[in-house]
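With one protein chain removed, the remaining protein chains of the complex are shown where they sit.
Order of writing sets the chain letters: A, B and C. Residues in each chain are counted from 1.
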Amino acid sequence: MSVEAFTPSPVAWRRFLGRQPTLVIGAGILLFFLLLAIAAPLVAPYDPILQNADVRLQPPSFAHLFGTDNFGRDILSRVIWGARIDLQIAVIGVIFPFLIGTTVGTIAGFFGGIVDAVFMRLVDIILAFPFLVLMLSIIAILGPGLSSFYIAMALVGWVSYARLIRAQMLVLKGSDYAVAAVSLGFSRFRIMFRHLLPNAIAGSIVFSMSDATLVLLSGAAVSYLGLGVQPPLAEWGVMVAEGQSFITTAWWITLFPGLSIVCLAFGFSMLGDALGELLGVHE
Amino acid sequence: AGVLTIGRREDSTTFDPIKTAQNIDNWVFSNVYDVLIRVDKTGTKLEPGLAESWTVSDDGLTYVFKIRDAKFSDGSPLTAEDAAFSLLRIRDDAGSLWSDSYKVIDTAIATDPHTLTIKLKNPSAPFLSTLALPNASVISKAGIESMGAEAYGEKPIASGAFVVDEWRRGDRVILKKNPNFWQADRVKLDGVEWISVPDDNTRMLNVQAGQLDAAIFVPFSRVEELKKDAGLNVLIDPSTREDHLLINHAHGDLGKKEVRQALDLAIDKKAIVDAVTFGQGTVANSYIPKGALYYYSDNLKRPYDPDKAKKLLADAGVSNLTLNYLIRAGDEVDEQTAVLVQQQLAKAGITANLQKVDPSQEWDMTVAGDYDISVNYWTNDILDPDQKTTFVLGHDSNNNYLTNYKNEAVKELVAKARLELDPKKREQMYIDLQKMAKDDVNWIDLYYSPYINVARKNIDNFYQNPLGRFFLEDTVKN
Amino acid sequence: MHRYKFILTRPLQFLPVIFGISVITFILVRLIPGDPARNILGTRATPTALANIRAQYGLDQPMWLQYFYFLKNLANGEMGKSILYKIDVFPLIATRIEPTIALVLTSVILSILIAVPMSAIAARNAGRAPDHAVRVISTFGIGFPPFWLGLMLIIFFSVELGVLPVSGYGTTFTDKLSHLILPALTVALSLSTVLTRSLRSAMIESLKSDVATAARARGMPESVVFWRHVLPNSLVPTINLLAVNIGWLIGGTVVVESVFALPGMGQLLVRAIFSRDYMVVQGVAMTFACATVLVNFIADIVTVAVDPRVKL
């Protein structure tokens, strides 16, 4: 199946989507969470941070569909507002590594030689560097909170993209159309970014989808160690981590944010699969 | 008979008593080492330990201890020489974390194997209490000299109820009964295992599943549930822990007494006790913990009154008060308190910006005065209130527990109370201090909370005194 | 065989990596605000006591000098003393390394045991119900945070059924193994997802490949085609992925170690970071780095062994 041959028209769209159940499910889930995040103030039944001592630790009921936590905060509302932060984490936590990794990978792969050797040693170092040391150190240096988390993710995460792109670049730069481009007198910059990169990037796009899940989970792990987002913000990972104490008494505190992570992860993974098929990428 | 397994959050770091200041270490020291003078089960009285009896000279400078017939775990006799060595070591050793507290000792001499004579540089009312500190435990002079401090710190030769049999670092400390303990008859257990289970849930589940006999640090949120478990006893023992809200007096309007009083009025301690401690704590009204020596129960309890707080702020000409609230990351209770206090302060028109940082850094920032308010707690190590009072009100080197609180009258009274040897007069001085501190709002007393432990039903006499000591020599496993 | 010659030459490339990591960790941990001396002294810190301790651990020296001493110690086979534990870092790490290695090994074995059949089922039924089921199930494995998953496993297997120990690490081999099952399962549930995804798509590709067609054309039954041709050909890309993931795992077992109270390196590291125990952080980081490098090295050897075409 080729994407290029496809000219969008409403009917064609419908046919196209009909053939891509994975894409529909994946994109649908992400779209749902996106809408939820945007419409959070409208759809959330309660204020996500407002405490109410009268309704502490209530199991799910009609008043509180997902129950309440130990401050009497409505879990449903917190889950809805949490979508904002978690989508942001997934997106920002992936975009920067993606951009950095792509650039580095393109340059290293295209130029080869000493540039490549230096970058790849750096990649080796970061790969061998215990993720946790870096993560905790960065967070400790910059203080807990999302921006430190993003910086830590960007510092570590780019290597995967760089490796993917570089490997592709090494293959592509020897390809006939790259040589053809050289023979036609195109500049190196043009060849690198206009001709090779677009062809090399598909694998990274697909990987970024599963990476988004990994980023969310890294966030949750950081929360477990107590260095997640600043309270009283609602973030799913933090909610699961905080709800730990009530796991045997008030299961709903952890279950619903946990399920939300799973759903979002599922959406990302479906979209990744679909993109992989569409872009003709094999992991 | 039997081996008692106890789950706790972390493993020990060392068995060299002078090189640590952590409860996690001290609580095991009390099982392994013996001290000259012990604190009793109620945590209010001193009682003889290795020192059978003692006399104090009238000027309060010379103490003579009679050392009882006791043996170290290797069978060698414990002498006054060892006691003197231990005290001088904690005072002089480069690795000692406690030297400052023992600088008051001028000389410590073993006059004979059973007599220890200590001369102080100046009189000190709390001196006897400091001898009960686990860090001042009596160590074997011959043992440490032949083994070297490092090896000794792994597997010490001591004179307590138990000896270190094996230490699996990061996992557990295995103690076995010390047959040479001078009260060996009292010890029923064959041994004790202190097992590190960092995750609160896992630790509780371990006891519930019967894989541990007991666990300490029961989270407040779990108490009610565990009480329902027929196989378990939830043990709630009074402690000297007090949680308080530090206020940085050096920061702007917080220097004004009215503003601090307004803060005190704006915080609903009862709500904190309910929501955060699940009703396990009690509202605090003094910096001296309830039940501790010289605690003044009638001290002022400011009611929760956000409107009055607002008015007070307005009167003081303060509006839009915005505070930087520092939180220790990873401390669940701390975070929950913060979330609650933030909302309460908002009702009084005060904005609190929460800033969560890693514990070590939080400590650094508090020391640097880089905060407006922050919750902290204190547990007494010794019975005498002097230690805490000096730290909190006595204008010591730490800026009055990092609050930058300044009140010369209070400062003088603290110094005087330290030297006063008459208990009656001394008590009155501490009552005055508690009143003055409350009036000044040096910090905001939040709540007192007990030690909460859990043990299986077949465990008897698993008890922790207010200073944290476990009396495992009395514990029975049926 | 000269295809394996890289075994002799490759280790030389490790040196710059290890050196780089030692420098970065050294600087990084010292950049973190927080004072190890104040940290162990706690609320009782006094200026003299602080100065005392800083001097004792050489923390009052300039950083480059500290690094010099570190290298000097290393040359003597020492790594400096832990501020928190008061003993040398090497023996400290030695006591903690086994559970982590055992956990990683068991997890990897377990995840392979899960991933291979799962992906086999999915690939052989690609696009049909079992395939979808595998994909949904495995998303659950990766979507739930391990600390939640771990507790659920404990509650189910240890508290309700009472068949496995809740937490900790044993002394005898079988004892250790029984303690490792649940934590390894927790890790494996997420690791196997990653492997399953990769294996599944490699297998689908492989099942359609000319190699498989050729095998069928000579009358091999589907099972022979699958196990003898499709599986070995699908493994190659997965080995690399596994290696990268083991690398992450080695440095990331802390959450699982902490939930299951395994006295491993992860816990040691976290406690060391939180208490600014510089030398321990340094030692653990370098141990992890060496382990990761070693894993990649082994992966290279396995790749060469599995795929005769590969030359390194």
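Operating definition for what follows: a residue touches a chain if its C-beta (ideal position, glycine included) is under 8 Å from a C-beta of that chain, and two chains touch if they have at least 3 such contacts.
Going forward, contacts and distances are computed from a predicted model.
Visitor: Please identify the absent chain by the protein name in its UniProt record; candidates are "Class III cytochrome C family protein", "Nitrogenase molybdenum-iron protein beta chain", "Peptide/nickel transport system ATP-binding protein" or "Ion-translocating oxidoreductase complex subunit A".
Guide: "Peptide/nickel transport system ATP-binding protein"
Visitor: Which displayed chains make contact with the chain that has been left out?
Guide: A, C
Visitor: Looking at the full complex, which residue from C:181, C:220, C:241 or C:294 touches the chain that isn't shown here?
Guide: C:220
Visitor: Since one chain isn't shown, list which residues of chain A touch it in the complete complex.
Guide: Its contact residues with the unshown chain are 2, 4-5, 15, 19, 175-177, 179-186, 190, 195, 198-199.
Visitor: Residues on chain C that touch the omitted chain in the whole complex?
Guide: The missing chain touches chain C at positions 5-6, 9, 12, 208-211, 213-221, 224, 228-229, 232-233, 236, 306-309, 311.
Throughout what follows, only the chains that are shown with their structure count from here on.
Visitor: Sort the chain contact graph into one of these: line, ring, star, complete or other.
Guide: Per interface graph, the chains form a complete graph.
Visitor: By mean C-alpha position, what chain is farthest away from chain B?
Guide: Greatest centre separation from chain B goes to chain A.
Visitor: Approximately how many whole Å separate the CA-defined centres of chain A and chain B?
Guide: So the centre of chain A lies 45 Å away from the centre of chain B.
Visitor: Give, as an integer number of Å, the spacing between the C-alpha centres of chain C and chain B.
Guide: 38
Visitor: Averaged over CA atoms, how far is the centre of chain A from the centre of chain C? Could you give it in whole Å?
Guide: Centre-to-centre distance between chain A and chain C: 22 Å.
Visitor: Pull out every residue in chain B that's touching 2 or more other chains.
Guide: Answer for chain B, listing residues that touch two or more other chains: 199, 201, 205, 330, 358, 360-361.
Visitor: Taking each residue of chain A in turn, which ones touch at least two of the other chains?
Guide: 136, 140, 225, 244, 247-248
Visitor: Residues of chain A touching chain C in their complex?
Guide: For chain A paired with chain C, touching residues are 121-122, 124-125, 127-134, 136-137, 140-141, 160, 210, 213, 217, 220-221, 224-225, 237, 240-241, 244, 247-248, 254, 258, 261-266, 269, 273, 276, 282-283.
Visitor: Over in the complex, which chain C residues touch chain A? Could you list them?
Guide: So the residues of chain C in touch with chain A come to 13, 16-18, 20-21, 24-25, 28-29, 31-34, 135-136, 139-140, 142-148, 151, 155, 190, 194, 197-198, 201-202, 205, 237, 241, 244, 247-248, 250-252, 254-255, 258, 266, 269-270, 273, 281, 284-285, 288-290, 292-293, 296.
Visitor: With touch defined as at the start, can you tell me which chain C residues reach chain B in the complex?
Guide: 32-36, 38-49, 52-53, 56, 84-87, 92, 95-96, 147, 151, 154-155, 158-159, 162, 165-169, 258-261, 263-264, 267-268, 271, 274-276
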